[in-house]
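Take a look at this one; I'll ask things after.
All protein chains of the complex are present and in place, except for one that has been dropped.
And now, chain A:
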Amino acid sequence: MDFNLTDDRRMLKESLSRFLQDRYGFETRNEIAGSEQGFSRELWAQMAELGLIGAMLPEEVGGFGGEGFDVMTVMEELGRAIVVEPVLPTAVLGAGILAEAGSDSQKGLLEKVISGELLLAFAHGEPQSRYSLSDITCQAERTNGDWVLDGQKAVVLNGDAADKIIVSARTSGTDDDEDGLTLFLIDTDAKGISRRGYATVDGGRAAEITLEDVAVGEDAVIGELGKAFPVIEEAIGRGILAVCAEALGAMDVAKDMTLEFLQTRKQFGVPLGKFQVLQHRMVEMCLEIEQARSATILAAGRMKEDRATREAALSAAKNLVGRSARLVAEESIQMHGGIGMTWEYALPHFAKRLTMIDHLFGDADHHLERFAALSQAS
């Protein structure tokens, strides 16, 4: 048993940390987040060069990692700088699906993803599906040897900048059947795709995507026809692990900023940190962060276990991170007082990202229910 990082991961963590400290200060970050594109192509290319994308993918497809702890190492560092570049949709979700289920030619695209030249998005959730992974109504029908897709995809991360999107659609079944889902890889400039891009409250970008008679060939199908659900669940599982780790980094920074504030800000002639009521609230924050970290480590370590074990650990982590991230976000704003309410100060942007992570891939309540169901089934 050893909870230390391997040398390779430690080196990756250190170089990423240095890079972000040098190039990705808070003001730069806010400038990028507020730009029209919502991220920096230049920094994206530099991140790719650092090996950040390759670290999330296995060797078979040209990466040099791809395990749970690789994802955790990278994402935690990104969380420390609340990076807005589309790492999650491109490297974790999109590339993850292609590496897992793609055909040889689809896997061949990963070289360009790893080098930073190709951006991806996973267009899965729909206006009615909330956090369900199987409530999909987007239809794909076979017509004259082509597949024709119709439907609407909601809050697609990086949906407006992606070069290619992975779209989930029904090829059989109805409503929320797990059976009958198929994934398609589609160019975003394909005829019939319209995208309405927008900023998100935590600094990234997403899009509503409408597919109207979008025709693609057989080679667009990813994996087995009608059997995409396990691939989707595993992709979302990697996404859950990624945002849990990202939250750990962001929580650590929010906690450190709050601690420093308590040590320096004076009221009634003494530093705020002298007040026991605030000391105990700081300790409670630290305790919940340790719990969240432990749950995330457990989930990372169980990514290769059987489905029930893996998914229970992921739901446990997402639930705990959801609760602790909200606590850290709200408490760190409260303990900062008025300054915690201002746009120009960094802390509230960490708080916003921490809060919105709960809205990705299922919130604390969703995963509590799911954990209970998984635990009853086992």
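Operating definition for what follows: contacts are C-beta pairs under 8 Å (C-beta built on N, C-alpha and C of every residue); 3 or more make two chains touch, one makes a residue touch a chain; residues count from 1.
In the analysis below, contacts and distances are computed from a predicted model.
Student: What is the protein name, per UniProt, of the chain that does not appear here: "Ferritin-like domain-containing protein", "Transport permease protein", "Pimeloyl-CoA dehydrogenase large subunit" or "Proton-conducting membrane transporter"?
Tutor: Matching the unshown chain against "Ferritin-like domain-containing protein", "Transport permease protein", "Pimeloyl-CoA dehydrogenase large subunit" or "Proton-conducting membrane transporter" yields "Pimeloyl-CoA dehydrogenase large subunit".
Student: Quick one: which of A:A121, A:I136 or A:L368 touches the chain that's been left out?
Tutor: Final answer for the missing-chain contact: A:L368.
Student: Which one, A:M11, A:A45, A:V201 or A:L287, makes contact with the chain that was left out?
Tutor: Final answer for the missing-chain contact: A:L287.
Student: In the complete complex, the non-displayed chain touches which residues of chain A?
Tutor: So the residues of chain A touching the missing chain come out as 1-6, 69, 259, 262-263, 273-274, 276, 278-280, 282-284, 286-287, 290-295, 297-298, 300-301, 313, 316, 319-320, 368-369, 371-372, 375-376.
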